[in-house]
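The complex appears here minus one protein chain, its other protein chains still in place.
Labels run A and B following the written order; every chain starts at residue 1.
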Amino acid sequence: MPETFEVVVNGDVVRVEPGTSAAAAILMAGHGACRKSVGGEPRAPLCGMGVCFECRAEVDGVRHVRTCQALCRAGMRIITDGI
Amino acid sequence: MSEPAPDVLVIGAGIIGAACAWRLAAEGARVTVLESDIAGGGATAAGMGHIVVMDDSEAEFALTRRSRQLWNDLAGELPADCEYRRTGTIWVAADEEEAAIVARKHAWYAERGVMTEILDARALAWAEPNLWAGLAGGLLVPDDAVLYAPCAARWLLERAGAELRCGACVERVESGAVALRGGERLSCGAIVCANGCAAAQLFPDVAVRPRKGQLAITDRYPGFVNHQLVELGYLKSAHGTASESVAFNAQPRPTGQVLLGSSRQFGVDTPEIEWPLMTRMIERAFEYMPALRGLSVIRTWTGFRAATPDGLPLIGQYAAMPGVILATGHEGLGITTALATAELVAGTITGSAAAICGEPYSPSRFAAAHSYA
Partner (left out) sequence: MGSERGRKIVVVGAGPAGIAAACAAAEAGCAVVLMDDNPTAGGQIWRGGGGREAAQWTARLEASGARCWYGACVVSAAGGTVVAERDGEPMRIEYHELILATGARELFLPFPGWTLPGITGLGGLQALARGGVPVRGKRVVLCGSGPLLLAVAAHLREHGARVEAMAEQADFGRLVRFAARLVRWPGKLAQGLGLQWALRSVPFLTGAWPVAAEGRGELESVLLRTVQGTRRIACDWLGCAFGLIPNAELAAFLGCRIEAGVVAVDEWQRTNVAHVFCAGEPTGIGGLERSLAEGQIAGWAAAGQETKARALFGRRADLHRFSAELAEAFELRQELKELASADTIVCRCEDVRRRELAGYGGWRGAKLQTRCGMGPCQGRICGPACSFLFGWDTLSGRVRPPVFPASMGTVAAAGERQRREARV
């Protein structure tokens, strides 16, 4: 059983396995969307490989991080619905 | 059968050409605009779209003040995609010496009825929290604005109802006619040459040359910067003749993106990014706004300003060819001065009264014209 650890998504604690992407953690936390579009629509990952930028969220204080390529680390703080 | 010749042919559908077409059409002229590429696609697309009053000379001041007023009057009609915002400018003073300059500027503008406000270090920090806290202060010019120029150019052309021909390259200009590449010849009443640096190809004795600039734009960070921020050294960079210079110049876009300039380079006509100069420009910006370091840059680009020997545009009759009006050489103030330029151009053609005197911008001031050494 791989050792799980905790990350925080919008203030909620989520337990994940190593190798989990921040995008997956956002979905596991029950948030259907990573961000709001220019027009206010909810948006979630599209390409899964770091080219579409729909999955971006704030990770550990840095905005516009592509969460599909960011591996979770213990204590990572993720905030969605940024810009 | 063919249409009657237009009253005015405007060469160039950038912000200057578009403004001239708009103004001339408003005064009843039938206008055809000839554009070699796409409307608003040259320096108009590359620049910062900053509408700013300048105090480096009475002539520059008159033109920028009048044009800024015209833009502000027009603001209510501009559609949303022109992104007009009255952000104001803050001329940033790095030290006490520059703070003294700020005080002089404030007095100079006050004498001429332009509202400005002196900001001390604390007021500056409050207005712009991401500026380095060690700056001395600044001069706030609240009625300056920013605009997305390609859309403004398009709108002006639409309002003019002018015939716009894209992909029409003018090869030769005569009194009353132009010859296009491919052989077509168009006759007309007056001709307005508003094609920026390319004017020198049509008229070799016209003293404009390209001055390359580079910019960078970030992803969205709403609230990172609130006013257009310009270092006082910008004036030296713009009016100097050094082959290369940079100056800190940052603009908040309505999208929340930060648009960063500025750089100037003579003697280069290729559009690639000049890395060393880009680095100089960005590092200069870091001195004023260290927090820029962590912002995500999504695009960089270059453009060519049309520069004249004395920094003032060429607006008025081209002496060698009656009926040909020059409207070029605006360097970094094309967007700002477009509407006042159009007013002067229209006045020259239709005889309508212009609000300012056009003499300082007359192309004939370089009568014994030499090419740049």
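The definition used in the following text is that a contact is a pair of C-beta atoms (placed from the backbone, for glycine too) under 8 Å apart; a residue touches a chain by one contact, two chains touch by 3 or more.
On a predicted model such as this, the values are computed, not experimentally measured, just so you know.
In the complete complex, the residue from B:86, B:181, B:236 or B:293 that touches the missing chain is B:293. One of B:175, B:243 or B:279 touches the chain omitted from the figure, and that residue is B:279. What chain A contributes to its contact with the hidden chain is residues 16-17, 19-21, 23-25, 27-28, 32-33, 37-39, 41-54, 56, 62, 64, 68-71.
Panel shows chain B; residues 38-41, 45, 81, 150-151, 154, 166, 216, 218-219, 260, 271-273, 275-280, 282-283, 285-286, 292-301 of it touch the chain omitted from the view.
Throughout what follows, only the chains that are shown with their structure count from here on.
Note: centroid distance chain A to chain B, computed from Cα atoms, is 42 Å.
Against chain B, the residues of chain A that register as touching in their complex are 38, 62-64, 83. Across the complex, chain B meets chain A through its residues 219-222, 255-256, 294, 296.
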